[in-house]
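A single protein chain has been omitted; all remaining protein chains appear in their positions.
Labels for the chains are A and B, by order of writing; each one numbers its residues from 1.
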Amino acid sequence: MSPSFPLLSLIVFVPWLGAIALLCLPRLSPGLTRILALAFSLSTLALSGLALCSFDPSAAGFQLSEQHDWISSLSVHYRLGLDGLSLILVLLTGALGPLSILASWRQQTNPRLMCMLFLLLQGAALGVFLALDFVPWFLFWELSLVPAYFLIRIWGGPGATRAAYQFVIYTVGGSAFMLLGFAGIFLATGTLDFTVLAGLAADGSLATKLSVLGGFWPTAVFFGVLLGLAVKVPLFPFHTWLPSAYAEAPTGASMFMTGIMSKMGVYGFLRILWPLFPAALHRFAPGLVWLALGGVVFGAFAAMRQRDLKRMVAYSSINHVSYCLLALFAVCALSRPNPDAASAALVGAILQIFNHGISAAALFFCVGVLESRADGKRGLGDFGGVRAAAPLFAGLCGISMFSSLGLPGLNGFVGEFLIFSGVWGLVPWAAALSCLGLFATAFFLLTFWQRVFHGPRAGAAEKTFPDLTGVETATLVPLVALMLAFGILPQFLTVLVNPLVASWVAHLVLP
Amino acid sequence: MSFDYAGLFGALRPETALVVGALLVLSLDLSLLKGSSAGARRGVALILGSLALVVAGWLAWVGPHGPVFGGVLVLDRFATATRVGVLSLMLLAMGTASCNRAGRNPAELVAVMLFAAVGFTLMAAAQQLLIAFLSLELASLSLYILAGFDKSRPESAEAGLKYYLFGGMAAAFLLFGLSLVYGLTGSIDLPAIAESLRSQPPNALLMVALVMILVAFGFKAAAAPFHLWAPDVYEGAPTVAASLVASASKLAAFTFFTRILWTGFYPVAGSISTSAVTPGWLAPLAAISALSMLIGNFGALAQQNVRRLLAYSAIAHSGVLMLGVMAAGDYGVGPLFYYASTYGIAAVGAFAVVGVVEASGGCQKITDLAGLARRSPLLAGCLSVFILSLAGIPPLAGFFGKFSVFASALRLGGLAGPAGWLVVLAIALSAVALYYYLIVLKQALIEAPAQGAGKIAIPAAAEVALVAAAVLLILLGVRPSLILGLF
Partner (left out) sequence: MNALPCTIYLSFTGALLALAAGRRSPGAARLVALVFALLAWGVALVAAFKFVPDAAGPVTLVDSPWIPQMGIRYHLAADGISLTLAVLTGLAATAGILFSWNVDKRTGEFFAFYLTLIGGVYGVFLSADAFLFFVFYEIAIVPKYFLIAIWGSTNREYGAMKLVLYSFAGSALVLAGLLWAYAAGGAHSFGVAELAQAAAGFSHGQQVWMFALVFLGFAVLAGMFPFHTWAPTGHVAAPTAASMLLAGVVMKLGAYGCLRVAMPLFPLGFAFWQPIIFWLALIGIIYAGLVALVQEDFKFVIGYSSVSHMGFVLLGLAAANARAVSGAVLQMFSHGVIAGLLFAVVGRMVYDRTHTRKLADLRAMALYKRMPFAAAVFVLAGLASMGMPGFSGFPAELTILIGTWQAAPWAAVLAAVGVLVAAAFTLRVIQVSFFGHDSSAGAAANPEPYAPITLAEKCGAILLLGATVLIGVKPDLLLELIRPALQTPFFQAVLKGGGL
């Protein structure tokens, strides 16, 4: 049933309309171009605010649904829908999209093209979060790669060529197998609709239908879908594309990629892999827990060893996102998990999705600011005593770092705490091991804080080091404000997802 | 045997017209045109010759049907069609003759051509061994003369001599073979021979006779391994002679030998439809066919001289025509006739183009054709039609000719026997053939003209002949039933 007002479609396509508008206005001045792009990007926030108003967290199923026939020969529908998880992600995108554009305000090379690419990227991400049928979902999933590729390639650093190529090829490789998996699913069930498939999985008939494929193919289908999602998140050991890609990308792109694109992968796990393959996930969860742990520990320890600040933050992204997956896999590892622990872990994972998006984006922005003041240098040893030179910047950056660290009172704490407590109640040894990650994270973030901001003014900060400009402040302050707000009042987020998680937990007991 | 002279005369009216025409040409030239210019003499001779051919052709078309003079000749549909075909081809070749500016004896040329025509038309209808041999010799002697007609070039003399020597040998073989047949069967009428052979068991002497007949066939049709005369004759003889050897002579020869073999010797044909080959004359014929196709196609690949290339291509086409002969017994002569006549048209056309280019500065090597598209678009266009028809590209007649011959040969037994394998070989080799035909077209259409090569002026008669030939090939290619419907 389609509502009279296609709000969700508008959310997805208005940024694309903005890109087309920019295409048709080549003679606009750079300043006006950026403002126009910003306006279109903010539309998401506005429209999702509207959606928020009409959203009822306690209602089961998807709201504001839209459904149209699309490719009848493959029973494909154009279907969009909203639940708590997607709403949170849409809000996150609505926040980070404009901020990425703001972060690129000073970019002189072809700003029109850059803004167009950001708008395309935003629209594609929104489509991923709202689509409920495989073909439109996959369309947005794959299309998001294109603007990201060009953002890295054209405005990136010296290693951008290789980084961008690797990024796309890895993701496309994973997607090819995911496509294959869904081809098998279609063959067995005749539908590609996520909700229908989830329903089939819930009463066990999906597994029966898949077994029609014979032999090890049902498991192969599972692994195909897993691979596609795992590369995107990324799940260790499919993460090797990430550090270069994030490091070589321009600041705004890195912010968006770490904030939104990695969450597309986690969203995929929660929306697709888990509902469709609970039994397979349960079977392979122990191994997957180890992989998630690997990401947690390895990400943090690798970050510790970096001299390049941007790579440091990139590796730390791997660490933080792996927490979400750890929570999910821990929940799946037990056939009869403790409901409280499970819901804690799941709520924590969703919160972590949101909060990490905010804090990682902020951190990348801070590194970007440092880089812009130091002629492109961003090594750990290239700065010193920045606090004395730019106190506002230091303050805001400090808050971001502590949020990433998980300091209580800031938003990062809530998610991590819930994840830890949940996982402890499910797979205690995993929680214990991931503490290593916590320690390493603390170590490198504090090292960053100390070496760059404290001590005598050195390196780039020796001479002039201007404090934050107006635009930069406008970029960083909302992020910090969100960190503080959701640190103190996380219930504004949890209220959206608690009923959803409760319904997940209620169906957890496997037959 | 009834001596119906009236019937004989009625049947031979075309031949009469031709002889009268020849004599008229000769006498006019000797008397009235004694002091006239070469151009006038040539013009008159050609016009009279063409007239004679047209009249003869019409007479052949409306002439009587059925056996003549007690079965000495038979004017069935095959014979009538061949007679008209041969005369038409000769008419087209007349157009080529107009290019021969330097010829000093145009009347004699035309007269000998008309005598050759008489030989061909008789060959087409011969059903008795004596008449058969006589007609064959008449035609061959005329062709020997024509081959050596150009006294200004030693190659022509060489061609004439070679043709004569080979031809004489082949004629000797044929005669000996025919006399053996008479000895074995006691008759010189083909139907009677067949009757006699039906009750006789095949013996070694009969096989010898058949082989000798096949030798003569192979020579006349320029089939391997009796083809050695062809490249030299095609290269050395004047263009008119070469085009006649390639077209009318071939058509007449195939009709002639097909009739002899199938009407006279069908009981000892044997079978090559399945891999269980029964002895007879079909098996050696198949071997000749295969050899011709191989030698013809691969020989043409190496040629630099356009006339020799056409000669080897003629050898290759003979090989395929033999397939038509093999299938003619069971499935009729339609495909064979169609292929032979359209091949003849294409051959005449190709030689006509060569002749016109020759008159404007020589045409021996393939590269002499370079830039033809620039020098004369009409010539280039016509040459494309002729070459593509030889290559077997639809919608031209050459394609359908090959197609129908292959179809009838495959109907003998599918791919289970040598007939089918020959078809596969022929099809495979046609790809090889396309290569050398495209080389010729490449020179004509793509390459730039050589230094100093200017525009080519085409004599009116030649132009008419070329266009008529091209149009015929297209027309017959698109509506083959025009010919197939005759059978």
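Quick note on the criterion: a contact is a pair of C-beta atoms (placed from the backbone, for glycine too) under 8 Å apart; a residue touches a chain by one contact, two chains touch by 3 or more.
Small disclaimer: the values here were computed from a predicted structure and weren't measured.
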Problem set entry | Touching residue (missing chain; options A:A183, A:A279, A:L380 or A:L407) | A:A183
For this session: Out of A:L32, A:L52 or A:I71, point to the residue that touches the absent chain in the complete complex.
Result: A:I71
For this session: Return the single residue from A:V146, A:A279, A:L334 or A:A458 that touches the missing chain.
Result: A:V146
Seminar exercise, completed: Checked against the full complex, the residue among B:V277, B:L410 or B:A468 that touches the missing chain is B:L410
Problem set entry | Residue, one of A:P6, A:G173 or A:G455, that touches the chain absent here | A:G173
Exercise. In the complete complex, which positions of chain B touch the hidden chain?
Worked result: 334, 388, 393-395, 399-400, 403-404, 406-407, 410-411, 414-415, 420, 423-424, 427-428, 430-431, 434-435, 438, 442, 445-446, 479-481, 484-485, 487
Problem set entry | chain A residues that touch the omitted chain in the full complex | 70-74, 135, 138-139, 142-143, 146, 149, 153-154, 161, 164-165, 168-169, 172-173, 176-177, 179-180, 183-184, 186-187, 213, 217, 220, 224
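Basically, only the chains that are shown with their structure count from here on.
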Problem set entry | Centre-of-Cα separation between chain B and chain A, whole angstrom | 84
